[in-house]
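Okay, structure first, notes after.
Shown here: the complex without one of its protein chains, the others still in place.
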Amino acid sequence: MMLPLASGSVTWYLTRSTGAVALLLLSASVVLGVADVRRLSSERWPRFVIDALHRNVALLSVCFLVAHIITAVLDSFTSISLLDAVVPFIGSYRPFWLGLGAVAFDMLIAVTITSLLRQRIGYTGWRAVHWLSYGSWPIALVHGLGTGSDTKGTWMLTLDLLCLLAVLAALASRLPPVFSEHPERGRLTLGGTGAFLVFLAVWVPSGPLASNWAKRAGTPTANLHHEPSHATR
Amino acid sequence: MNPATTLETEQPHLADGGGGDSLPRLLASSALDRALTLDEHLAIHGELAPARRRGRETGLIGEIDRAGLRGRGGAGFPTARKLRAVAASRRKPVIVVNATEGEPASQKDATLATTVPHLVLDGAALAARALGADQVLVAVCESAPASIDALAGAIAERGGDRHGPRLELRAIPAGYLTGQESALISHLEGGPGLPRFTPPMPFERGVGGRPTLISNAETYAHIALICRHGADWFRRLGTPAEPGSALVTVGGVLADPGVYEIEWGTPLRALVRAAGGLTAPPRAALLGGYGGSWIGTEHLGELVLSDEALAAHGASLGAGVLFLLDGAACPVAETARVVRWMAEQSAGQCGPCRHGLPALAGEFEWLTRGAGAPDAVRRIAELAAVVRGRGACGHPDGVSGFALSALETFPEEFHDHAAHGGCEGCAAPGRLPLASAR
Partner (left out) sequence: MSYRLRVNPITCQAHGMCHELLPERIDLDEWGYPMFDSRPLEPDLVEHARRAAQACPTFALLVEREKKLSRA
């Protein structure tokens, strides 16, 4: 059995796990958010429960996100700085794929702050910023696939796939009313989603799942042969 | 018998300056077919006393208070209270003259605009002086070109008054809710022209965020006369509770429908006589416009035109609208047409109004066609109760009251229609005037 300390630090494992949990929670938040705006409810799931759950899961996902960032920064294995978390593409570790994480995080910062200050900002202002949450999800997913050390692992792939399916299902519920009022927006979203899925289908097998991804993704040479790979038990 | 669906401007009396004890006052010496020029106006009414000092002159407010003037836009709010509310703010206020006259059955503001515009503008200028305002916005509907021309002409004539406020004419898109206070303010700010949630009230935050005095054109005309002749003079007509005179637009089965000036407390019989008498026995009278109420023929003989007396019948003169419906017309169909029109005039912002008014109209329409609608009357009462008080403005309340008063005033007709559906009168042309929808 591999001891964590032998092939990597605690913080490195924490960063990966909190990242995975953050993705899971963000996906759940999207699903709940769509249920909220579509006004789905039942006897045991009244509207106020769905709404409160959406808000709390979203906040929780941000907490995990912050832990994910802090552990990545603290980790001595890589030279990821706090600045890399909010300013995209300037880091030395897999700059593009890490940078996507910063982009998603920036979007979620805006969403979180406006949501906490909703009363002061007013409904229309808050709503306008909240659309960013839809944009942050695919960016976060690709960030995880690109930077994640666990991408090749079965459980991680399964998690990614489940999250993707859940968000697609949410989108399928969200789109029909958009089409009736703003058909242009509906078509754009559908097209964008289709393009994203095609991108995943092409890139994932040839990118993170193919050989030598760590180097191709921009892992600094110094880290390469120490890269904790997903070892089979 | 020709049902009157259009209203003609009245044939005014020609008399001198209106400073005496009798009518007419507002309509004194108004020319037959054109607006009085500034010189003619000043010859009849005299010059306004020049401003005694810079800054606000609140003596006017006291005089209006003693006169007991109430607003003539429909709500009857005491004008002095409104003036004081605007005066209470330290910010420089804006004066708005509401001459939009969205009520289709009303023509009085158009009459004032096209015959005595300077009286209206005098009142506005006096109010501006009293409140320290330097801007007066005169709002008229785009669909009233004669009013626009007359007011524009009058404003141009007054052009050079260095000490007076800036007078601006604003043409507003037509619609029933155009004249609603907060909707009008939105129009004047270049906004969507939809009613707003209050508070803040216009006298606190109105046009451009400034305290705004927004009153009906006729109200300003009364102010102009009270300032010249005094509160005691104003009170020589009318009743102690409702002093002075008011303009009423009368329509329906009368020989000379149009705009008349009455003193409060005039019996309906006297007004009918002044309007040339009845051309047919009336089935009922509609008072106050399309947000008002019906009064059945049995009460019309002894009816006195004061809000106090009308309150006993659940009615009020509102913006001075009185329509006499002939016996051959179908009151159910008339009510149905108006309710449908009012539903289309909704701003569509508030759920209960947006859903409830078309539902109400639908129930009325069931009664005017087909083979009967046994549940319609119950549903009408239910819907009328549900929409009341639940909009941002008073529109659903007006329709609710109008619908309920129809049920109360015409119980047999409603019973018949519920049992048997549309009658002959349902297919006849409508009597009540409806402006074209927005």
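Residue numbering begins at 1 within each chain, and the chains themselves are lettered A and B in the order written.
By definition in this document, a residue touches a chain if its C-beta (ideal position, glycine included) is under 8 Å from a C-beta of that chain, and two chains touch if they have at least 3 such contacts.
Not measured: the values here are computed from a predicted model.
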Chains still shown that are in contact with the chain withheld from the display: A, B
Touch with the omitted chain, as defined above, among B:M201, B:V386 or B:A435: B:V386
Absent-chain contact - pick from B:G59, B:P200, B:G351 or B:P411: B:G351
Residue numbers in subunit A that touch the chain omitted from display: 36, 39, 46-48, 51-52, 118-119, 122-123
For subunit B, residues in touch with the removed chain: 81, 195-197, 349-353, 355-356, 386, 390-392
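Operating definition for what follows: only the chains that are shown with their structure count from here on.
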Averaged-CA centre spacing for the pair subunit B and subunit A, given as whole angstrom: 61
